[in-house]
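Excluded from the complex is one protein chain; the other protein chains are retained at their positions.
Let's look at chain A:
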């Protein structure tokens, strides 16, 4: 028998029995029961029974347990629960969210990471993102704390950052104002220069969400973020490039953005991206689209139009691409470039 797992009863009695064991005073016993529960929760049927049986409320006490390994295991269990929509709804409707968010300040990193994972899964749901909107300032604060830590923190710190950033980007998809209000742009700008590509990708994705409202666009223009982004357009990772192109696309919509982008000489870079990626790679389709849109936006400024008129053949070639979206975007671009007042 596996000594790290408690014995599991047969049939319908397995989950209630294990939950009953969770009340025991010994921490090791609780840990074993939690480990067994984690294994069991991967089965959707059991998950459904757990959720409808209302056992999740007992986890509330465990989240405040003294033993850190118990806490982290409970968070892992919650992460598994949030993998299914029923579990997500149950967690949202129960009062587990405040306790989870308190765990973000926990001393042990594994419980922090697991809590972040659970919150991340929750944030993928619009209702969950709605509930987590009030947590966004706290998450930004945590990001700032991460910033102050040592650069070579290792994988753990990176993973925390990645999770934090992805949660923030999911919440900002719904409503970007709280993140903007807590000075999100400058904070994320700093994250753009981190070593690990995941962090950069998530930071760029969050910036893309943040730059959708007009306020965000203005902030991105005013901050020193744009040069970094233009630099990121030539990053190795495709996703980072895609997200950076997305931010540029959003920013170039306002006039100030256009001028700044043209100042930074972004047009050749984008054209370069276009010409390299005309093949039918799924991942790069987004890149092509974003670059096309960015170019379209830039073409509305007279300087941009002049530059792009010279590159008209390249754009014309893009209109023969196979994907209908790309074709449409290229046609719009051509139309804008050749427009006269």
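Note that in this section contacts are C-beta pairs under 8 Å (C-beta built on N, C-alpha and C of every residue); 3 or more make two chains touch, one makes a residue touch a chain; residues count from 1.
Note that in this section contacts and distances are computed from a predicted model.
Per the UniProt record, the absent chain's protein name among "Isobutyryl-CoA dehydrogenase, mitochondrial", "Trafficking protein particle complex subunit 2-like protein", "Large ribosomal subunit protein mL46" or "Radial spoke head 3" is "Radial spoke head 3". Of A:146, A:172, A:219 or A:296, it is A:296 that touches the chain left out of the display. Set against the missing chain, the residues A:116, A:208, A:232 or A:330 yield one that touches it, A:208. By the touch rule set out above, chain A reaches the unshown chain at residues 208, 212, 246, 249-250, 253-255, 282, 285-286, 289-290, 293, 296-297, 300, 325, 329, 332.
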